[in-house]
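The complex appears here minus one protein chain, its other protein chains still in place.
Then we have chain A:
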Amino acid sequence: MAILELDRLTVAGDRGDIITGLTFSIDEGETAVMIGGSGSGKSMTARAVLGILPDGLRASGDVRFHGESVFHMPTERRRTYLGRGTGIVFQDSFGTFDPIRTIRQHFTELFSVHLGLKGKDADRRALYWIGRAGILDPVRVAAAYPHELSGGMRQRIQIALAASLEPELLIADEPTTALDLNIQDAILELLKEWKKETGGTLLLITHDLGVAREMADRMLVMDNGRLVEDGPARQLFTAPRSRAAMQLTDDWRTVGGAPPADKAASPSHLLDVSGLSMSYRTGGLFKKREVRALDEVSLSIGSGEIVGLIGESGGGKSTLARLLAGIEPARAGAISWHGTRNWPDAVQWVHQDPAASFNPGWTAGRLVAEGLEYRGTRRTERERTARHLLSEVGLPSETAQQYPGELSGGMNQRLALARTLAVSAELVVLDEPFASLDMSTQAKMIRLIRSLRDREGTAFLFITHDIRAAFALCSRIYVIRQGQIEDHGSPAELAASENPYTKSLLEHVPGRGVDLCNNGGGVL
């Protein structure tokens, strides 16, 4: 029995169609995963199904829930459909909460609107559902405000909010993106649990084939606003038919594969860090507390080497990046530099969200050559360099006239890399460069970083919580935890490591069971 049917659903804006002629249906009790790159129309499909399209977009065709047209429901019926028929979990867990309401109030509002439940009954029910989401102290969390909870906690609460009205269909739109891997894992477990207990239907939207593989009964592949492949999950891996699906599995191999062996096996030392420590003071009027961010960290990076630094949020990764880039002085320890130019001039730092680190009023061309302006290079010279560097990182030459706001996340990452080339950096520190990129863009970035290393001999320190990408890109990886280096070695060595923390990190990689060190071929 189909619970949700889409019949030639088209969403049109002023600049043309965003979704074109989407037709598929989802059966009761099924887990369908909709996969595709950013801008392929996945999230817009979810919004169209719920009838909450942004202003200025029009939907045509039809969406039917249990055979009833969603677009023609009267207001009261629609409200029931939204609350009790379907539930939604969004990606951005912070922005979807009202900042001045407690978690409890988020629940009781829904209970009062949809179930007519008020007072103590509603409170009890809220506590019950917060507990169901795997939260150990529901009473404290119920009284908390959204900003007092971690991203993973908020995502659990979002799922509990959606589940608390006992919907038949749960739509989860990128529910795990930008979360640490172990938290991603816990969120996926929670969704599985929900399904097992209620027998409900799940529509999961993701760009990550690992997540898809772990959850899906059925895969819907989106490309450029169209459904290009619809079939059982296994088929996508064994016999993809569409070009987009083949591209996805190909990118997955790049992201999930292992790096080709380094040509220079023992590169000369570029940077040695020994006994680096850093602490911050926090606290209020009466007591000051010292938080140790880094504790006696030692590591080395060779010239032309790609080194990874992995670990969970709050482990000290970003602090180390700031110290290496010379943004802050360390409390103790030494950084010794053997490169041809002075430290930290030759070290460049690429911000996690590069667009946020650019002057939005400058064109891409000027941004790329910004470093040369400070060196007093002439303007015509700078423009020539900018054009050359944009092509080096695979951006079309007309990008030079565009502004950062007009470029996609992947293009801005490329722009940031081009900036480091302009000042011929010897070491580039990449701070979570893939956090907001979809899988295909990640695969392209991995190829670009490798080719830059080969051509320019630039060394990279790749800081990430995404273990899969680190394994794919780096020749050596450091594991950091609570400010201390916990483990260290080549990807193959780490995969076989006995260190309990490394082991637990690797366990949470989505789509695990995939051989991380298998070079390219056998994803399955």
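Here, a contact is a pair of C-beta atoms (placed from the backbone, for glycine too) under 8 Å apart; a residue touches a chain by one contact, two chains touch by 3 or more; residues count from 1.
Basically, contacts and distances are computed from a predicted model.
Of "ABC transporter permease", "LuxR family maltose regulon positive regulatory protein", "NADH-quinone oxidoreductase subunit L" or "Catalase-related peroxidase", only "ABC transporter permease" is the UniProt protein name of the chain excluded from the display. Check A:E28, A:D62 or A:D92 against the missing chain and you find that the one touching it is A:D92. Among A:I3, A:A32, A:A59 or A:L110, only A:L110 touches the chain that is left out of the view. Contact with the undisplayed chain is limited, among A:L82, A:I306, A:A355 or A:V509, to A:L82. For the options A:E68, A:D121 or A:E148, the residue in contact with the chain missing from this view is A:E148.
Counting over the whole complex, chain A has residues 50, 52, 78-84, 87-88, 90, 92, 94-101, 109-110, 113-114, 145, 147-152, 161-162, 165, 178-180, 282-285, 313 touching the chain that is not drawn.
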